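What follows is subunit A.
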Amino acid sequence: SGTGEEQDGAAAPTLNVWAGSQTPITANFNPFAPTVLHGALGPVYETLFLYNKAGGGDPVPMLGETFEWNEDGTVLTVTVRQGVEWSDGEAFTVDDVVYSFTNEITKSTYLESAEATDDTTVVLTYSEPQFTNEFAILGGAWMLPEHVWSEKSVEEATTWANETPVGTGPYTVDTVSEASYTLVANESYWQEGKPAVKSVRYLGIDANASAEDLLKSGDLDWAAMFVPDPEGIAAAGGPAGYVNTPQDPTVLYTCANAELGCAGPQTDVAVRQALNLALDRGTINEKAFVGLTGTISPTFALLGRDDQWIAPDVDKQSPQAADVDAATAVLEAAGYAKGADGIYAKDGAPVELELVSVEGWTDYNDAAKLIEEQAAAAGIKVTATTVTWQEFSDNRQSGNFQLIMGGVIGTSMADPFQIYRDWFSGEYTQPVGTQLEAGEWNFTRYSNPVVDAAVATAAAASDEQAKMAAYTEIQHEISRDLPYIPLVINATQTFYNDAEFTGWPTEDDLYAFPPSWGAVSAGYILANLEPVE
Partner candidate 1 sequence: MAENRILPSRSAKSVTGLAIVVAIVLFAIVAPFFTQNPRFSGNDAFLPPNVDHLLGTTKLGYDVLAQLAHGARGSLIVGVIAAAIAIVLSLIFGIFAGYAGGWTDEILSMGTNVMLVIPGLPLVMVIAVYAESRSIWLVAFILGITSWAGSAIVLRSQARSLRSRDYVGAAQVAGERTFRILLVEIMPNLLPLLAAQFLSALILAILGEAGLSFLGLGPSGSITWGTMITDANGGNAMSAGAWWWFVPPGLMIAVFGAGLSLVNFSIDEVVNPKLRVVADPAVRRRAPKAGASA
Partner candidate 2 sequence: MGTLEVRNLVKDFRVGHGLRRSRLRAVDDVSFTLEAGKTVALVGESGSGKSTVARTLARLETPSSGEILLDGRPVSGSRNALRAYRHEVQMVFQDPFASLNPFHPVAHHLERPIRLHGLERNREGVTARVHELLERVQLTPAETYAAKRPHEMSGGQRQRVAIARALAPGARFLVADEPVSMLDVSIRLGVLNLLARLQREENLGVLYITHDLATARHFSDEILVMYRGQVVERGPSDRVILDPQHEYTKTLLAAAPDPARHGRLRDEVRAELAAS
Partner candidate 3 sequence: MSEPVLTARGVSIEYRTAPVVRAVRDVSLTLHRGEILGLAGESGCGKTTFAYGLTRLLKPPAVLTSGEIVFHDRGGEDIDVTALDGDALRAFRWDKVSMVFQGAMNSLNPVITVRAQIDDVLTTHRPGMPRAERAERAAELLRLVDVDPSRLDSYAHQLSGGMRQRVMIAMALALEPQVMIMDEPTTALDVVVQRGILREIMRLRERLGFAVVFITHDLPLLIEISDRIAVMLEGAIVELDTAENLYERPQHAYTQRLLESFPSLTGERGDFVRTGEAAGPVVRAPASDDQAAATPALEGTA
């Protein structure tokens, strides 16, 4: 595709999106590549349904129209949308759907079969109940054109850059350069009359500060980033649209399990509890996150959205102010004594912890510094250091840390189950020194048979009561053991230019998760936008 489309540039303005710090951009629209460009996920490739992480509610039909589980959650029947075309003109069929679930790259181990029973229906059969995996199956699996992908071997398919992707989404790829890539409207998109914005440019900008400057000058139309002073953007002449959707918990990962090889004072639950009590979350929110974060629940259910899943007899919120006395009491009760340097110690081992955060994530770095100060007040020595993202990732994977400030991925549905299973259960972890396997997220090496059993119960539970009973058990355990010490619900700030484009998700109408990097949702939002005349 050439650059001939520029003539209509004046009539139809290009929407400029921040593509993150990822220059130089290299064309990669392979949704399975780790280096895939955001523009592929939603604007080009679509899923069967869209789950609204921000607002909850029923899944929005995309390439699927309806779905139905069988009794025990092992068979899922999906009705597929008709009349959809791939961007190369071929028809989108049930065979493509079947291919998308059964190909070598994506096939999950517990999928027994995927069959098209007629031209509109696909039946997926699993070996285990999959209720809790609904999002991954319907909202996370990309629909691929079999006629393109089946030509690729597995090896090719993973290393393939897929420079001119063929998808069903509202956009197709136009040009790619090291600094930006441009998408243009897919004229045969299945949603009639959409997208109205004909051209979208994703720009790679390396420093948050630069991106912020460009937002202020009005050069960027859509960006999700942490800005301490969100009002300042509009005040400086940038886009006035702003929405904050705190979704993902920010926590202190502790390498908690000495049996799996964790070392350090944090393996003692008393130390974790004391630290939990010593934190002044209010100040952290106020100073490091400029008051933009949400309040976290030690149950890891998202307050507001998931309230129905919080057991009545656990603390709904983590303490917001520091309680130094309580913290020291916990330590003393556990046999710690204050040393001459004001630091508690037991058996000659002082409570000294290293807290790692990712260099350049300034809000985290700042929070870490505050925690250092707050912990010191309670006789716990925390040393905040920063590492590159890659090191952070390595450490996390291998369990090689004492404390890490990091995020937990919030669930896309109004149900904390995925967090309990992926982040807390002993089956989803490895000994220290061994990298976690794909799909395992239990970085803290936490392992608690009570939690594991409750997770299994919840997975198979078909009625809400049984599930709630299991959750209650889990919440009791984790809010006591604190393998992840909850801090805040991280702010997700999205800035959008509503002077030139309308149709954005807003505070009042959060029809989709708003940030520009959101997979699936970003494509859905783009398709809904309209240029202002």
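Criterion applied: all candidates are chains of the complex that A comes from, given by their letters.
Miscellaneous remarks
The rule is simple: a residue touches a chain if its C-beta (ideal position, glycine included) is under 8 Å from a C-beta of that chain, and two chains touch if they have at least 3 such contacts; residues count from 1.
Bear in mind the structure is a predicted one, so any value in this text is a computation, not a measurement.
The candidate list 1, 2 or 3 contains one chain touching subunit A in this complex, and it is 1. Within the complex formed with candidate 1, the subunit A residues making contact are 207-209, 212-213, 216, 228-229, 232, 283, 287-288, 354, 359-360, 362, 365-366, 369-370, 372-373, 383-388, 391.
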